[in-house]
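The other protein chains are all here in position, but one chain of the complex has been omitted.
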Amino acid sequence: MDDFKEITAGNKPFKKAYVAIMLWFVGRAIQAAARVDKDVKKEFEKLPDGFTFCLGVLPRGPYMIVGKNEKGRVKYMGWKPDGKRIDLDMKIKNIEAAILMFTFQESTAAASARNRMIVDGEVPYVCAIVRVLDIGEVYLLPKFIARLAVKRYPAWSFGRKYIGRVRIYFRSILGY
Amino acid sequence: MYLSGYYEFCCRVKMIAGHDALEKIPGALAQLHAGRPLIITDKGVSGAGLVDTVVDAIKDGIDIGAMADDVPQDSSVKVVNHLADVYRDNNCDSIVAVGGGSVMDTAKGVNIVVSENADDLMKFSGVGVLKKALKPLLVIPTTSGTGSEVTLAAVIKDHERHLKMAFASYFLLPDVAILDSRMTLTLPPFLTASTAMDAMAHAVEAYTGLAKNPMSDANAIAAISLISSNLLNVIKTPSDREGRLALANGATLAGAAFSNSLVGVVHALGHATGSVCGVPHGVCMSILLPYGLEYNMHKRAHFTGELLLPLAGAEVYVGTPKHLRAEGTVAYIRKMNQNMHDATDGRHARFFEEVKDRDGRRMVPREKLEDIAEAALDDGSIVYNPEECDYEDFLMIIRAAWEGAPLDRSLIKGV
Partner (left out) sequence: MFFPDNYEFYCPVKINSGNRALEHLPVELDALNARKPFIITDKEIAKKGLIKKITGAFKDSGITLGIFDGVPPVPDLKLVRRLMNNYRDTGCDSIIAAGGGAVVDTAKALNIVVSGRPEDLKESAGEDLIKSPLGPFVFVPTASGTGFETSRFATLGGLSFSSHFLMPDLVVIDPRMVTSENADAVVSTAMIALAHSAQSYTCPAKNPMTDTYAYAAMQFVGENLANVVRSGDKKGRLALANAATMAGIAFSNSPRGMVHDLGWAAGDISGLPHGICMGILLPYVLEYNIDSEGYHMSDMLLPIAGFEIYAGTAKNLKARKAINFIYDMQHEIHDITRGNIPLTLKDAGISKDALDGVARAAVGEGRLGFNLDDCMVILEHAWEGKQITSS
């Protein structure tokens, strides 16, 4: 019967690549912010050494992993979760939901409220990482976008915001 | 009507409610191809004679496989494994849980172990790990508050490994929830008050939170209206069966709302106050609810104002100018608390300073407020709260709620 057929759905390589780049940048920016920003530093100090956080997209990536090594330094740990022990696993349910987030049409809070993510891990870790991501967004995004991405745009000093922003961009790209 | 850009809603639990709902349990089990339940409950519930009522109602219809009334206050993996053995040794084919939150959590844990033949519960912890239907689970709540009869989560502690395992899956939802007025008829007035205010907080926070959606809104409105119009009557006349059933329905509707749309700052601070000072959850909710609404008001005035209708009725709503309705809602909830305080000879607390334990000692010393604010930072509910909440914000709210003074809204950041 010609009315019935089987098809295998294709791929979305460009959207995946875009999200992969954004994830890479987010990972490196968290690493940088942990050195530059006092609040991010504090959040990570409260997390145990060896802590790992994975942010990724279902069903098959891309992913990024950030963690604290044994010495307590916050490091971007690459894009392959395979075999790593993950303490906090945040999975965006599909690539389109990831695009909504990484084109800033949906904030992290909205995405969680809309059930776009599956979060697995201890609740205090979730709270800490959500705060870190919010701070990261304030650093990385221009105010008119970041205001939509976070619930309350913070009243930071000029130095913290603009000098911090330059330092974090610089370190994210160079990776130290 | 508020239609969010994207939402999900699901309340897959079959509801059986009424003054003789217990008698329908054998039929409900038969529909699920079961007839030999393990009854799980705790000493408090069985001591109050509630399990006897359940057994009397069902014993002619089915064989009870076994009965266990030793669920502790805090769920534990040891108890879960022990009950799973009882289930197997007695060839049970289903579970009936009678009680509050910890009984339900334990029953859900037992269900995982016996359905998946799990030797280590840990393997099934997390979100969406369960992939198939478990054994039939019926739940009979004995308070009108927590809403755990319709929630898909369970928390079980492993005291030996110092772990708190969380489970979330639609397969953890009970198959049937039984709401029977006999189960809450003997609940003392001050407990009726605080547990109902927990339900009220679920509905209000779901309605004003970030994850609100049309279905949870409909559930929340109905819940608030049922609770508001019956609570004081039931406190004054505890034997009011109709009122009891209305509150039970209200609590379940509120449960359906918040299990889909979650809660916010009231619960974040409430959980923290509970864990730091041991204040019962419902007491925290009664006290904190007006403060949470005040804190979020600059972002949620419209939704908060709408709640005046189910809370206070059409006349009050229409008689209050639009721009004053949100404040009217807060004032109304404060007045409810005051009325319940009066009707319970002061046992229903209005602010934290007056919360006393059984021996009359103050439960929340002022010097603990910083610890509470600190603990609240680790509570996940805050993710769904409309406004950001940092340590200073939490501290400001809990201080006001300790003293009993309304929140000075001019001090809220961003207002």
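Order of writing sets the labels: A and B. Residues in every chain begin at 1.
Note that in this section contacts are C-beta pairs under 8 Å (C-beta built on N, C-alpha and C of every residue); 3 or more make two chains touch, one makes a residue touch a chain.
As the structure is a prediction and not an experimental result, all values here were calculated from the model.
Visitor: Specify the residue from the set B:71, B:107 or B:245 that touches the hidden chain.
Guide: B:245
Visitor: In the full complex, which of B:225, B:296, B:344 or B:385 touches the chain missing from this view?
Guide: Touching the chain that is not displayed is residue B:225.
Visitor: Among B:19, B:356 or B:413, single out the residue that touches the unshown chain.
Guide: B:19
Visitor: Can you tell me which of B:33, B:323 or B:358 touches the chain that was removed from the display?
Guide: Missing-chain contact among the listed residues: B:33.
Visitor: Which residues does subunit B use to touch the chain missing from this display?
Guide: 1, 3-12, 14-21, 24, 33, 128, 131-133, 169-170, 213-215, 217-219, 221-222, 225-226, 229, 245-246, 249, 253, 256, 306, 309, 314-315, 317-318
Visitor: Can you list where subunit A touches the absent chain?
Guide: Given the touch definition above, subunit A has residues 1, 3-12, 16, 58-60, 93-97, 100, 114, 118 touching the missing chain.
Convention: only the chains that are shown with their structure count from here on.
Visitor: Taking the mean of the CA coordinates per chain, how far is subunit A from subunit B in Å?
Guide: Distance between chain centres: 32 Å.
Visitor: In the complex formed with subunit B, which residues of subunit A make contact?
Guide: Where subunit A meets subunit B, its residues are 106, 109-110, 112-116, 118-120, 122-124, 126-128, 130, 134, 150-152, 155.
Visitor: For the complex, give me every residue of subunit B touching subunit A.
Guide: Answer in residue numbers: 4-8, 126-128, 164, 166, 209-211, 262, 377-380, 382-388, 413-414.
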